[in-house]
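A single protein chain has been omitted from the complex, and every remaining protein chain is retained in its original position.
Up next, subunit A:
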Amino acid sequence: MHFSSPTSSSPQNPISNPTNSLSTNNVLLLPSNTTSKMSFIIPNNNTNNNNNSSQQQQQQQIISTPTSGLTTSINSNGINSISNVSLSSGQTTQQRLSFPQRTTSQSQQIPQEEFAKILRVLQENNMTESVEIFKKEYQSLFNKTTSSFSEPYFTALDGYISYVQEQPDTSRHEFSQLIYPLFVHMYLDLVEKDHAQEAQDFFKNYVQNTNLQATVFAAHKDDLFRIKSLVTKELIAQSEYVKSFRHNGRYWIKLCNASLELLDQFLIKQQKYPLLTKIVQAYFQLEINDGSARNAETQRLLSGGRLGEIKTEDNTNRMYYGLLRDHDLTRILQHKAILSSSTGADNEDGVGDDQPSTSKNRKKLKKDFFNQRQSKASLKVDPNAPQLTRIPIPELREHERMDLINTFQEDYSRMLKITPDNLPSCCYYTLLNGYLEINCLEVSEDSTLLAVGCKNSSIYVYSLNRRKLITMKLPSELERLDKSNEHIYEQMMTNDDSKDNTNQNNDSDILYNQRLLCGHTGPIYGLSMSREKWFLLSCSEDYTIRLWSLLTWSCLITFRGHTQPVFDVQFGPFGHYFASCSLDKTARLWCIEHAQTLRIYTDGCNDIETLCFHPNSNYIATSSSDRILKIWDLLESKEGQQMKPIRQMSGHKLNVCILKFSKDGRYLISAGYDRQIMIWDCSNGSLVTCLLGHSDAIFSMDLSRDGSILCTGSADFSIRIWNFGQLIKDKDDGKLDTLQRVTPSAKYELVTYRTKRTSTTLIHFTRRNLLLGFGVFIPPNDSTTKATKT
């Protein structure tokens, strides 16, 4: 029981920090320099609000004292009001339909100390009956006389909501952006001031408002659930959510100029609700958006981040999203593309004619169909491509190069082009008996190996073709080999293949080989296989990342550094580097040759859940629990500066499950539990469009090898195939009428494949553009949650 002494303000009063001016030319901070104006205006205003009781007087007094004007807590009117939580647990819930007139008579109140004193005396004398009666009497007195502490909060928020309602339809949504953060801050204030019961009423009153539910709260359901559970001061102090909401920056709101002026008028000039003004000044940052008010739909799409939208300034730095120009891998791929087009198997027009004249090393990797369609001009050096030396990348070894040339010649020449008339075939791998046991899946680039990470900390590697998994020979045998032999790499491996290649087992349902990798001591959450299938990375709940050799089938290095479960790990597109992210709120960059971290990217108070490497190996994209996507640069920042993300994107309403860069590196595609597939332009961090269609969480995604087809797998037991190339082409031609808006599924969706009871957790296009789906079969008796939902 807390009889908090009324004079002491809350120790960690968030409003106590006067706002430090960060204002740039187009950012208007509802500023500290207007405070003087405020204190002047209030007394005049008071005449209009006579019925608004003595509480406001209390506040006004404090506000008008210049030193404490902004630093005092909102609790200032609580001098004589007594926290009633302890006494009246069954307080009547407040009906917020009308604002009753309140008459306060403070003289009748018994000060809290005296009440406690009397009570103590009575208790000491064992006068139990008297205690009861006294309590009851006090309570009735109290209920009658004091207005509740939360009243100004209700009044203020109701006032603001009705103000929003008054606005014209065209700009109403701009104002409604403020409702959610205001609501949260008010609620947290109420709880922090030990008014738990009133805070609950406050919460219920607004969250159960169906009108608000549909508009304002829709994007923040996940956080509302968190807020709901914060019922005491202590819990707030512990909560990570509050940390990231209150102390991780300001809530960023973008408004058009006209709306901002109106808002300024309402909040600063009129000062009808000083409470609102205070919260806005303490926690909000308003940014002027060029031009007129944005579309309501666009605004709704971009909302959802824990701290509102993204500062425009944050996305202005240059990002080199083009592909690497001169790397061997690029060259080989390019070379093969020409080869294939000249043989005529690949009928992508233009490539064969345009390219042979240009010198080989100037050619850029262009796997993207829509780019290849373009004129010669685009074949020039991409100005957005980073220097090859920007991030040092190891060259390919000679035998790797030969391998690549061989395999690519074979596979890419037979690559299918997927068009609306020529839809991809899909081979589906269903993992049986693995429900609740299998956590993650990974398939090798050439689609021959499948790695399965289990809850019981083991990793299985399966061969998906009919070859046996190869193993390197023992050192003693290796020594005897002739090192000058050109087939040295083949000779290094034990070759059981020849014996078993007869395939006595023709049943395709049986796997031919599997390996178990043991070493972790917690559930595996992420796996990544290197391009040449030599290495496998795994990350686990035991805070470590392990590098496994897929030749000797043993653990090579254990990378330690994370201090919480590691959620994802991924190899860079050229190997060598890899990145990991963890619940310790960091993403880290590593290199397989060093046991130490190369870079640490910290993300305030948010867990980082998934990541994805940019195809040029210069950037990584992460998604964190505040539902904001961030792109980080691998290049070291300047001395002493903290690593800041180069791009940030807000718009997802729930956790993001999967991120992918488009094959040309320009677009980032993200999808997750909120069923939205969002496509972002990396050049400026803006949203291209949002594809809707799935009816449940989206778990997996892949782009076809030519980059023109997007494929998503979801928990609604379906795989959807989208014409991504067409979408980007339309966008470039300016024909996309749903720019920054929701694109309905009918427009770019080509086909839906349904599975029986398997939610696809991994989707993969093979080099020949055959679609592979992987998923764990969900036994029917586990469908209870599913059934109730539908």
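Basically, a contact is a pair of C-beta atoms (placed from the backbone, for glycine too) under 8 Å apart; a residue touches a chain by one contact, two chains touch by 3 or more; residues count from 1.
Note that in this section contacts and distances are computed from a predicted model.
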Query raised in the report: Per UniProt, what's the omitted chain called: "Translation initiation factor eIF2B subunit beta", "Guanine nucleotide-binding protein subunit gamma", "Pyruvate dehydrogenase E1 component subunit alpha" or "Histone H4"?
Result: "Histone H4"
Requested in this report: Using the definition of touch stated at the top, determine which of A:Q167, A:N209, A:T232 or A:S745 touches the missing chain.
Outcome: A:T232
Query raised in the report: With respect to the chain omitted from the figure, which of A:M127, A:C427, A:L556 or A:L635 is a touching residue?
Result: A:C427
**Report entry** Hidden partner chain, touching residue among A:F202, A:F699, A:Y748 or A:F765
**Finding:** A:F699
Report summary line: On subunit A, the omitted chain is touched by residues 1, 86, 196, 221-222, 224-226, 228-232, 234-235, 238-239, 422-434, 436-440, 450, 452, 454-455, 460, 462, 508-509, 511, 522-523, 525, 541, 564-565, 567, 583, 607, 609, 625, 654-655, 657, 673, 696-697, 699, 715, 717, 719, 750-751, 753-757, 759, 761, 771, 773, 777, 779-782, 784-786, 789
